[in-house]
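Take this structure, written in structure tokens, and hold onto it; I'll ask about it next.
Partial complex: the chains shown occupy the same locations as in the complete assembly.
A, B and C label the chains in the order they appear, each numbered from 1.
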Amino acid sequence: MKIGIADTMFSRINMFAFAEQQLKELNFSGDTERYTVPGIKDLPVACKILFEKFNCDLVIALGMPGKEKIDKTCSHEASLGIQAVQLMTNKHILEVFVHLDEAKNEKQLFEISENRTKKHAINAVKLLEGKTALSDLAGKGIRQGFSNAGEIKNE
Amino acid sequence: MKIGIADTMFSRINMFAFAEQQLKELNFSGDTERYTVPGIKDLPVACKILFEKFNCDLVIALGMPGKEKIDKTCSHEASLGIQAVQLMTNKHILEVFVHLDEAKNEKQLFEISENRTKKHAINAVKLLEGKTALSDLAGKGIRQGFSNAGEIKNE
Amino acid sequence: MKIGIADTMFSRINMFAFAEQQLKELNFSGDTERYTVPGIKDLPVACKILFEKFNCDLVIALGMPGKEKIDKTCSHEASLGIQAVQLMTNKHILEVFVHLDEAKNEKQLFEISENRTKKHAINAVKLLEGKTALSDLAGKGIRQGFSNAGEIKNE
């Protein structure tokens, strides 16, 4: 199994390091391939190349959209590209985007980035196991980047 | 006939259970295949895989988008992906999304989720019967999750 | 020639009847095929199936989007799907959407629905005649659902 990791120069945090560290902690026995691009809108084609030229089975796409309205549009365009790549390849891309305006300060931004990237690295390995490997966690209000929201049951 | 059911870890309610329960009540004689992913943006490719690798004839996609503006964007991206998968496969995906902000409280959220999922499970079985199996209900203002709006006739 | 007519359970008005009635009044000599789905987001794949499995030459897609913001998003997604189907098949889909909030009351909603559906049924038959069958009406400010806006000429 091979996991691709695509990251950007635009990001203010080295998110690649979190993914790499988590995969190591999980004793992931497969290979990894990295692809670095300028910004999030360059990620979709990088993911596609990771699948088609580098034979990755799943890609983790790491990005950090900015605060402005134009940044949100860019993020939406990147996400639509990422959707398209998955449908063209029948493979998962776990989109790990941390928005510059979802944290109060740089310290929290760092924490969210670490938490979200690592949790999705765990999800990546589970998804490679099969389509029901995550079913025990379905409907549990699981979050990446923040604490879980939890399950709502019938009262 | 085989119905795929895709669900998410992000959802705060076990919507899969509602779908499974309804199909049982309908004495659906076909098979089902489950696919669990982290969040709604991971659903489209899961649906496509359910069609192409697991030979499903129709998929019910269960998701629970969040309250924030970014969540609405994610939901829109997931929906566009779901549109694309249907057109690539010529098969229906019934999108059962319950938004975290469409209910007043957790109790109502649970009720909407149960109602919408079960009604769409019924629709799923009908759609597999043929293209006019639902025609008796056309133009009747049928709703899932809430009570029906009803038909407007010429006064 | 075969015209497909796709309609929804969500619609509060039996728009199919208007289309059928108009085609009869026009003495349309071809066949029609109906496909009923739960809501507007289920229309695109139904149109595609009407083209590819039921050999329709043109489809009239009848829908009634709701009033809420989420309904407008759904309508946009359905319209993008309908665009995609046309480009995949090189055939026209006349999208007849009547929004629940474009009328003052139920009576007007009924009138708009009847007017728009019937006028588009006429357009459908004309489009099947050829690419310039409607050219005499080009630039005339023709409307469906409301009265025509009329042509603006050089003063």
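Here, a contact is a pair of C-beta atoms (placed from the backbone, for glycine too) under 8 Å apart; a residue touches a chain by one contact, two chains touch by 3 or more.
Only a predicted model underlies this, so the values are computations on that prediction, with no experimental measurement involved.
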Worksheet entry | Size of the entire homomeric complex in copies, 3 being in place | 5
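Quick note on the criterion: only the chains that are shown with their structure count from here on.
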Discussion item. Going by the touch rule set out above, what shape does the chain contact graph take here: line, ring, star, complete or other?
Written reply: line
Worksheet item: Which chain wins if you rank chains by how close their C-alpha centre is to the centre of all protein C-alpha atoms?
Response: B
Fill in: Whole-Å separation of chain centres (CA-atom averages), chain B against chain C
25
Practice prompt. Measure off the straight-line distance from the CA centroid of chain A to the CA centroid of chain C, and report it in whole Å.
Written response: 40
Worksheet, complete the sentence: Multi-chain contacts in chain B, i.e. residues touching at least two other chains, fall at 80, 84
Practice prompt. Write out the stretch or stretches of chain B touching chain A in their complex.
Written response: 7-17, 33-38, 41-42, 44-46, 48-50, 52-54, 70, 73-74, 77-78, 80-81, 84-85, 88, 106-107, 109-110
Fill in: Residue ranges of chain A touching chain B (in the complex, touch as defined)
72, 75-76, 79-80, 82-84, 86-87, 90-92, 94-95, 99, 102, 120, 123, 127, 131-135, 137-144, 149-155
